[in-house]
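Shown here: the complex without one of its protein chains, the others still in place.
Right, chain A next:
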Amino acid sequence: MRTISKLARAGFLVAALLYFSGCRMPVTPNELINPPTSELSLPENKWDEIQKLLPKGAQLVPQTLGQGNGIAFGDLDGDGIDEALIVYKENPLHGKTLKAALLKQKSAQWQIVWDTQGFGYGLDYSKIADVNRDGLPEVVLSWSLGNAGTGMDVYVWRNDTLMLQSKEEYRASPDKATVVGGIS
């Protein structure tokens, strides 16, 4: 009986070591806190459809400036149909990575045509607008690191995908952001 318990103890320790040395740590209670799935008031109930395209458990990231809820619409490719720009947080159980995705409607079906990783604590704002006044709309993603400042990515639509045009920091005052952001 003694030897059995010794073996059992050794087994336990080995199991514990394997368990904890692996990256499979149980998530902390903090990370488990997230809002219940919200019914976002999207026209024609598009959200249901869009959510199916995103990874399971993803949550929209509302912007900190203005009232955007993480979804912006705009016609990028000039075909008369609006594309959707979505900023979301991946499943909190797999690390809260910020992501942005562009969805295009092809024969009345939404499809992810492009996506990228986000940075910082959150989203200042996202929009589809002509910010450099060249007559064509761009995708603007503005990530925030709180008081440290904001990083703004500008993407243009080329060859059926988005290309990074500029990536720069700017220290925005809220009013300026309002001007640039042009809250929709």
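One rule holds for everything that comes next: a residue touches a chain if its C-beta (ideal position, glycine included) is under 8 Å from a C-beta of that chain, and two chains touch if they have at least 3 such contacts; residues count from 1.
In this text, contacts and distances are computed from a predicted model.
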| item | value |
| --- | --- |
| Name of the absent chain as recorded in UniProt (options "ABC transporter ATP-binding protein", "Fe-S cluster assembly ATPase SufC", "Acyl carrier protein" or "histidine kinase") | "histidine kinase" |
| Hidden partner chain, residues of chain A it touches | 1, 5, 8-9, 12-13, 16, 20, 25-26, 28, 95, 119-121, 143, 145-152, 167-169, 171 |
